[in-house]
Structure formats: structure tokens, C-alpha cells
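What you see is the complex with one protein chain gone and the rest in place.
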Amino acid sequence: MSLLHSYVKVRARERGRALPRATVRHIHLAEAPMVFVPLRLAGEAAAPLAAMVGTDPLHPTLLVVPQPRNRDLRFQFLADLGAVLLPYIDRISRQVETVEAKTPFDRCLDAPQIVVPSAGGVEFTAKLGRSSRFRRTTGPYAVEPAVPMLGRWLTFLAEQSEFAGSSLMVAMTDLLTAHWVTGQSAPEDGDLAALLGWIDPPDGMTGPEAAALADDPLTPPAGPDTHPEFDRQELQKAIEHYDVTGSTDQVEQALHGQLRPTWDRMWQAIGLLAALKESPGATARWERDRVHVAMHRAWIDGGGLPQGKRDSAVAAAKRLARLEAAQQSFEATRAFDDPLVMAEYRADGVAFAGEVVAVDLTRRIVPPGGKREVPRPLVTIETSDPVRLGRGKKVRSPSRPRQSATITAISEKIITVQIDDGMGRGAQPAEGSVPGVGTVICYTELDPGESRRAPLPPREETPWTHGGPPPEYVPTDDDAMEPWS
Amino acid sequence: MNRLDGIRGGTPGQDHNARSIAALAANPACDRRAILDAAAIDKPLLMKRLRFDDRWGQSPFAIQRNQQFTDLVKANGAAHLLRLLRELLDLPIEEAGYVNLEDVGGHEGHLARHGHTRRVIKQTAEGLGRATILDRPLLRLDVAGAQVYLEPDVIAFQLGGMFHIVAIKSFAILDDQADTPKVSAAAREAAVYVHALRDVVGRDLVSHDVILVCPKDFTNAPTATTVDVRHQLVTLARQLSRLTRIDALLDRLPEGFSLDLETLSSGEIEAAVAAIPARYAPQCLSACELSHLCRKEAHLNEQVDALGRIVRDDLGGIESVTTALRVATPGEPVADDQAEIAERLRHVARIYDEAVA
Partner (left out) sequence: MGKLRTAIRQATAAGRHAEARALRARLREAERQWDTGVEQPSAQPPLVPVREQVHRALTLLGAPTAAKMIVAVDESFFGGQMANTQLTSLRRDEEKSYRSAPGARPYYLCAALTSELLSPARGLLALSTWELPQRIIGPLSPRTDFLTSAIRLAEHLMRLESASTGAFRLLGQLAQNIPGGGDGFGPADPAKVIAAAGAELAVHQERDQMDRREAAARAADRLKPVERLFGTGLKSVRSA
């Protein structure tokens, strides 16, 4: 968040309509995204109640658990969900290319993309994954083979979603708030209907009017939690009807009514996002997503075990480091790809933009630790941004992302940077390698380069302070039979 | 407290509970909530009378699940709970006493029940009696001058040790982790009980570690963990002390002020509520039944607060949307104390327009 963001919120409030927060789309949109709108039974950790799922906006598949307290019906639901999701995942993840590199690696040609309404949907998906990936397909409490396989993929996708910028499993409200600013608060933006009301209200309505409709009892919540009044007045009766008659009609009808509006909104939102041009960073991150899918595919096909319940100390630390690196690189790339995102950093003083007013191309110095004189030209920029960077700060420019520079002098409105590299091997900087007078340029401390990871000991060298080397997690009979009540 | 009863009129009251005290303490500057709570106004009914959608009720499925789980933990002389306490507190086997404090010989009024609880707890603290598990206690707390009765699930006592508040919740602890917001809510609630129990037996005899009993993983099997509520206790004590005395708030209301939900028209109710100043912030949406009403009002008044704490802090003292936008427009007159924020806002306005264009 930034002062700019707060200002735009105020302006959106006054205007009665959301305003753009990005000029390009910072996530990849798959050709056929799989929309997944799950609901759970209130008061339960991971009791699925229903879901609307599919890749065709006009023909969603509705899955329900007519009696959510019945364990067998819950697993039947997961098997049915697997019958929709697994063929989709399999078809896409089995098409693999080998990328030539120092160490060649596999990458899927495309990747699955699951879109859920909100962060709560991602969390619930992770719980569904946890509750099904250890299930056995033989012996006592056997489930259909699709169930544990679905559990492993859902776990994988939910884990990937924690990495900033991954597009494999995304929450629609997160995507929309990354691209638009509404005139309501963050918790209200968590409601898909209200959020979309601000961004794309129906004809003749203002944003706040459309958002107010989301508070109407007739507008079902986007899940995974249902409206308590719906539970009391409709669902309870429908379930009783099923208990008595064995007919799922009423339950299906009631849940269809709750899910369909959200389903339609999901596609409306996808349409809005699709209208934005994809940023180069998003395309690059999707390539990485495709590598991760290929790796997981290979792990499963090679007979690898399902994900453990907990990470070992080293795995947890590594994961944290990777999460942080992904976050940093995502934030920087977004700013480099999009002047509107960069404007937020300029407002907060960690980036600045302005016109080059002077250039000293002939300056040569002996860099610290060096022996020979090398060219280190100075570029002076005039800016009206409230810069909070200090002397000696390493900076980069989105227009020359591969060149690093250092701030050497800073005074009100005038900043001088020294260009450190990317000028060729000659005694003078190569033609065009240094910004010329009159150029408008932006510099920032952000660095989109993959940040270096702190080296961590390999698994077998886990220090004793962290419990020593962890045993490989092997699911037990108890995992498979874990009662599900 | 006659004045408070007068405000409520003939409509049945809705008692305070630990959750409502925690909610009140979360926003101590809100006079509206303070008065409505003190007068025991039925807030869900009020909202219904004003035709606001009620999202506050609990799902029957959640209620049922919670009841079933609580019953299970307390069944057979709280056998599950005793096992968990033995593991958690290293209770010696001798300490197995269970007392149901609700059994007060037919005297079921709050005062009698609270008196009984108080007596048994004091005896227990003095080492008399054999109770380890005190089921269904009734505590009392002074909230801004009003007496509020509270019902913790269970109080556990360890001989030679301390009292512990036990909170039984039906959300799952999955692979040793539970939903943070749910645990936080449970901790805030439990802190209210700890605070009230300390009133009875003194600070040193009540542990700041409360015992949280939840279902383990996807099962019904109860598991327990301790939650340190020191932080919540400090916040609670500070906020309770900041609550304006109810008398002072009442003095500001007009003579004959009424909020009798059964006799007033919805228009009159709306006017009466509007007469008590509220302090709305988006956090209210997850804590207060009135929040949707207050939000509407805040937006009508173009309050910046309604956009969230970050926006409010960023705008450094500017209270209304119109003022913020006027100040951000070059050439508009600006008050001295807003000169700095005006300059910054004008800068962001300019770079935003440049970037969008």
C-alpha cells in the first residue's frame, strides 16, 4: 500500500467507480481456465457441500453432497470432482518439452490454471487436498483412486499459490484488487460480488449501488462459507428431504441457486482481466509455473509419495526463503512492467522519475578493490518526486533493467547517479549505453533479478538444533484411515 | 440502571457475553455500541427492524456441531477433558473431581448461580473441596458501570497451582495448526473470562495460559493446547478502563430517549440510533451487528475512516473524502496544518494521472 493507493481509493469513492491500479495484466490467463467455486458445510473443517466447476462458462458441472455428514458421500464428491479436474490436469501436464540449458530440464507446454473466488477458496482447497491425499484405494475405508490423486494435485496447486506471481491457482478477489482500486475497504474487497460491483457495475448503476446489492440477502456469498440464513431456511430442509426421500433434487436446486451467480461473476471477471494486455513478467512467471508442473508430474509418475503433513526444519526454511525471493522478484517485476505500479513506489520515495539534465560521459575512476581506471559516467536527473533513497544506494531503471547504477549525490530535486555497468568494453561508454540529456527516466531500488537464496544445509545435514535429519515422511495406515467425521 | 431499562422499554433484553465485551473493547470510542450493549438492546432484532440483512446468525449446522463437540468433551464427568488436562498440566491421578456449578438446587437466577460459583471457587482456592473441573461457572464483570454475567465453558483447577480457563471450540486443529482468526477470537473471549475470574480469586491464582480444546484433524477426537492470552489481557484491561462511564454517555442523550424496538416505528428507531454517535471502521464488519448500518451512515457522511485504517493514517488527519480531493487539487486553498499532506497528495495526483494517461 502507498499514499498513491490511498489517494486513488478516495478518488474512486468520490467517482463511484473503481479506478485502474495497473495498465497491464500481471498474471497469466490460461486459454481455458478451470473455474472452481467450492462451498463447505458450516462448522466443519473440510466437509465439502457443493462445487460448481468447469472450463465452459455456459455449462458448469454442479457437484453436491446431499448429506454432508455422510463420509461416503463426501468421498464420492471428491471422486466426482477428480473426474472433472484430473483429466484436465493430466491432458495439459502430459505435454512436455525439454528445454536446452546447461542442465536440460522439462517444461510443460501449457499448465493447468484453477481460479477460485477468494483466498478462502484457496485455503479450503488446501484442506480438501490434505483430507484426501493420504487415502488408500484398497483395504478398509477404500476410496476411488481419483481421490488421493486429486488430493495430491490440490495440495500442489494450493502450495504453489503461496508463491507471489504464480498463476496456477489464483483467487479472483486477489487478482481484481491487484488491477483495480475500489472506493471501499480491503475487507469489503474480499467479497467478489461487491468488488465486481465497483469495477463493472450493471448499466445505470454506480459502483456503491452495485456493491450494496452484494449485501442483499438475495445475493449469495462467494463461499466457501454459505449464508447462515440460507442454511437455516433452505439447506436444512433440502437435506432433510434427501434423508427422507433419497432424492437429491432439492439440495441440488438450492445449491445451484447459491453457486450460479458466483459462477457467472467469475467469468465476468475473467473477461475483464482478459481485456488487459499481459505483462512480460507474467509470461515469464508462467514459464516457471510450467516447469513446476512438469516436476510434479514427473514426481507422481515416478511413484513419489504424497506431500507430508509438515515440512522439516530445513524444508520449511528453504520454502520461506523461496517465498520471500518470489515476493521480492514479483513486486519488482510488476513495477518494471507497469508505470502505474511504479507510481506507487515513486509516491513512497523508493523510486523517482524525471528528465536527465546533465551527463558526464568522460568520468573515469578506479573502483574500490580495482586496479585500473574504468568509465563511470554520471547522469544528473531533475525530479519532483519525494525521494527517500540515500547516497550509495544501488538503483536500476525499468528502461534499462540490465544496467545497475549508484546514487552519488542527492539534493532537493536533483539526483546524480553513477552508471556502473552495461557500457561495453571500450575506454568510453558504448553509444547509447548511457541515458542522454533530455531523456525522461525512472530509477528505483527495486531489483527484478532473481535474488540470491541463502544457502541452506542439505536435508541429511539438518543441524541437531532443528531436530537433526528428518525422516522421510511415509504415510501410515492411520493416515489412510483417519476418521472423517 | 433504571435509565437503561427505560431505554430498552418492554422489549426483552440481550445480555452481554464475552464476545460482545471483546467487541466493545475493540472499539472503546464507540458510544453507540456502548449504550446499546449497556441497555441490553437486541441488536440483531434492531437490524431486522431496519431491514438490514442479518448475516450474524450462526448456521444451524455450526451450532449443532459446536453443541455436539462440547457435549462430547464434557460427557461422563468430562472424561475427555480430564485426560487432556492430565496430559497438559501433568495432573496427578488423585485430582479428578468434577463439579457442575449449575446445580444450585433450583435457584436458577443469575445472582444465585454467580454466588454459588463464587463460593465454590473461593473454597477451591483455599484448598477445600475436591474440584478439579468446575463446569458451567457463572462469573461477573463490571463493564463501564454495568454488571455483566459471563459463562465460560469450564474452569480447571490444579491443586497447589492455578485456575485455568478452558475454552471448548469446534474448529479443527489440523496438523497442529488452527485458523489464526479463530484462535485469536477464542483468545480474546477467553481473556475476558480470565479477567473476570481474577476479580474473584486474585491475579496470581489465574493463569494467563488458557486451555483450548478443539477437534483434532478431521476427527471428532478432542485435543488440547494452551494459548497465552497475556497480550489480550493487557489490551482488554486498557480498553475497559477507557470505556466512558455509561452515566456520562446517558447524560448526553435527550430526556425520555427510547429505543424500545417493539413500540417504535422503524423510522423512529433509525432516528434514535442516529442520535448516538458511532465510530465506524471496516473492522466493525466482522465484530458488530450494527456495522452495516454504521457503514452506510459513514459513507453518506463521506468519512475517510470508512475506507480503512491505512487510508485514514495515510491521509493524516483529513476526515472527509471531499476535503481530501479538494486539498489534492492545485490552486485550492489549504489550511496550514494540511500544507504538507496537500503537497504530497498533489504530487501523487499528478503522477497517477500521468501513468494512467
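Couple of notes before you dig in:
Which chain is which? They are A and B, in the order written, and residues in each are numbered from 1.
In the analysis below, a contact is a pair of C-beta atoms (placed from the backbone, for glycine too) under 8 Å apart; a residue touches a chain by one contact, two chains touch by 3 or more.
All values reported here derive from a predicted model rather than from experimental measurement.
Among B:Pro44, B:Gly57 or B:Gly77, only B:Gly77 touches the chain that is left out of the view.
Only one of B:Asp90, B:Glu108, B:Glu255 or B:Asp336 touches the absent chain when the whole complex is considered: B:Glu108.
Within the whole complex, the absent chain has one touching residue among B:Ala62, B:Ala131 or B:Ile269, and that is B:Ala131. Across B:Ile63, B:Ala96, B:Ile310 or B:Val356, the residue that sits in touch with the chain not pictured is B:Ala96. Seen across the whole complex, the unshown chain contacts subunit B at 71, 75-80, 82-83, 86, 93-94, 96-100, 102-108, 129-131, 221.
Going forward, only the chains that are shown with their structure count from here on.
Subunit B has its Cα centroid 34 Å from the Cα centroid of subunit A. Interface residues of subunit A, counted against subunit B in their complex, comprise 1-4, 6-11, 13-14, 19-20, 23, 41-46, 68, 127, 130-131, 183-188, 208, 215-217, 226-229, 231-232, 235-236, 309-310, 339-340, 342-343, 346-347, 353, 384-386, 482-485. The touching residues of subunit B, when paired with subunit A in their complex, are 52-66, 170-172, 174-176, 215, 217-221, 282-283, 285-286, 292, 299, 302, 304, 306-308, 310-311, 314-315, 321-322, 324-325, 328, 344-345, 347-349, 351-352, 354-356.
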